[in-house]
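Mind looking over this structure? Questions follow.
Here we show just some of the chains, and they stay where they sit in the whole.
Residue numbering begins at 1 within each chain, and the chains themselves are lettered A and B in the order written.
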Amino acid sequence: MGISAEQTLGGNAGATGGPEGTGRTGIWLIGARGSVATTAAAGLAAISGGLAPATGCVTVQEPFGSVRLPAFADLVVGGHDISDVSMAKRAELLVEAGMLPLHLMESVRTQLDEADARVRPGYDPAAASGSQADAARRMARDIADFKDANGLERVVVIDVASTEAPVEPLPEFTDAALLLEALEDPARAVLPPSSLGAYAAVLAGSPYVCFTPSAALGVPALGELAAGHGVPTAGQDGKTGQTWLRSVIAPAFAARGLRVLSWAGANLLGGGDGATLSDPEAVAGKLQSKNRGLQELTGGAATPLHIDNVQDLGETKVAWDHINVEGFLGSRLSLQTTWTAFDSMLAAPMVLDLARLMALAQAAGETGHIGALGFFFKDPWGSDEHSFAEQTRVLAEWAQSASSRLPADAGSGARR
Amino acid sequence: MGISAEQTLGGNAGATGGPEGTGRTGIWLIGARGSVATTAAAGLAAISGGLAPATGCVTVQEPFGSVRLPAFADLVVGGHDISDVSMAKRAELLVEAGMLPLHLMESVRTQLDEADARVRPGYDPAAASGSQADAARRMARDIADFKDANGLERVVVIDVASTEAPVEPLPEFTDAALLLEALEDPARAVLPPSSLGAYAAVLAGSPYVCFTPSAALGVPALGELAAGHGVPTAGQDGKTGQTWLRSVIAPAFAARGLRVLSWAGANLLGGGDGATLSDPEAVAGKLQSKNRGLQELTGGAATPLHIDNVQDLGETKVAWDHINVEGFLGSRLSLQTTWTAFDSMLAAPMVLDLARLMALAQAAGETGHIGALGFFFKDPWGSDEHSFAEQTRVLAEWAQSASSRLPADAGSGARR
């Protein structure tokens, strides 16, 4: 890439506020044409191009200044999707919804078109033929091709596809041999798409992140297989809004010795995610994943929760919580919170952070669930910690320690 | 105190969840007949008597289990006030206001009457005659008499009196010699009551806590004098509700890389505190103290804030916050919180915690501002840390370390 690339890089090191990174890194987004993915891609282009600061990315601020991470300008986007609506078209819809600024979208249209050209067909359960193993191998090849074509040191796969309905348990789910057999059987389709995507990622040797509440590596036999491939993995279900706030507030009540009796919640959302979650089966998985942490943090308070598809809200998510608390001498206090945000605007910077941190994880030789990334997830893999303050501390320590373990020339390869 | 006392104590060690404490300890409440004080006294009696758990007291839960603190049953209440309305009468009003449970108040009426019998006239600026130094010495004597009469190892003085108007600076405030001179002059009254009360405490060798936003030790020359007496001090302004919540949420936004643009707040409250704060001068001090931490935590967001006296709310405090935040690509998100609570029910357990922890501080030989108690305060003395999660960590570490420095037999003296 020569000298001018080096200069670009230098410029971007500034953008990240950090030292030399870990090399050119691919972000392979499963669900690449969705709202979160498109926002992440548009944002990445804007940040790399110096059009916008990386607000909402934790890796650009202290204490990550000395952590070695790939520069934003070293991140390249590709992915799988089953939709024909291009990223640029999707971005236009996000502009119409009042979420993306028009001028910004126009400034990054070229980069969106480039990214969209790197999108390959995902696994569509409704249209699939052949064995699932073949499908996984094909998708792993897509990832490898992406890596080669773009001169990437590594590719981080991040699932931001539509939430799936929870799966019914099968014998294959707890027996790796059975599962492998079933995967080769063209007449069967035992794994949900999210799990197949995760499998493809590990086959490709890629760090894998599950940003959705879908099954993914939660299928035990698949988790076992994945572990064998020695890639770092992280999940699950991005903790962006209401659940994040809960993980901030609930530990604080506990620290005060105040006892949460009930924590009731309502979620209103439109957009693609709203439409998906209007399916009672799809929503079941999401509700579970949202509530698990709260249950732990409150020691079993009543936590009724609803998600409603309210299409006129567009890309906005509104969440109301009512918290009933027992205080001194049996007295009651209540807290209500109302959260209003563009959901994907919260998710996208976390996707970029995760790409950078998973690149670090792999460069530092980590494998399996990285519990220290629980900061980002509603239902963290590899950790039981749900308190956001504690997760913040743990993340910083992990990143610094992982960074210190990097070989001195990490990341330089791609740039020579 | 013999065997039966030991047994009682043993029983109470259970109540505190902790090991042997630091000895019989007095709580001298300036403003003893107010809402916070009365609630603390009633609650202490209820907890000691096994009628109520110590919900809202942090010192009864982990990681304070191994910290050596005075048992609840070893705490004795006295104080100063300038009101003639007895604690029992005040408790009745709190029952009528729907705050204190009737049956509980009835169960602890005897203890309230006993505590009220230990209340001595406070310093009333409207009625005072003689020099302020004499007044301070008289009040110090009140404290010493209380200690002797009740066989106390030490007395922790806690100011929970009405909020004062901010003071106008005087030359005496920055020159200790001038101040001492003025204090002896019967024709002058340079110190506000809160400062005089603090002075009396340090004269009596008592740990001193300022739970209000009043001047107290904030008068520099007085702070200097106080430092010379080698007592531990802590303040200022109990962080019970809205401000506490702000110190929980603001650091979490920062940890996410989200930028708070404005944080507007409204407070509605009735009761004695509401009436006091309806005075524009008194409210000024409170507003300052409430906003300082938020300013630091947000790096200078706009933080308009109002406190309204709404007498029909009785002892209830309602606080609304509207937080406008900048996220990814300049997008906006908003959070609203509404907090509804009986204010004194939040303050009272903190008063009991502070009494126990300040007894520990003195027993462990600490002097001057104990910044590690910032957990309890809107505007912590001796610390710039405003993040509640961080304050929680710091408090726990401090308590464990202080406890480990206690002489092996600490607190046993009073019980023999």
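Keep this in mind: a contact is a pair of C-beta atoms (placed from the backbone, for glycine too) under 8 Å apart; a residue touches a chain by one contact, two chains touch by 3 or more.
Not measured: the values here are computed from a predicted model.
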With 2 copies present in place, identify the total for the complete complex. 4
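Note that in this section only the chains that are shown with their structure count from here on.
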What's the rotation, in steps of 5°, that superposes subunit A's Cα atoms on subunit B? 180
Please report how many Å separate the Cα centroid of subunit A from that of subunit B, as a whole number. 44
Would you pull the subunit B residues touching subunit A in the complex into a rising list? 39, 42-43, 46, 52, 54-58, 60-61, 99-101, 104, 244-245, 248-249, 251-252, 255-259, 326-331, 333-342, 345-346, 348-349, 387-390, 392
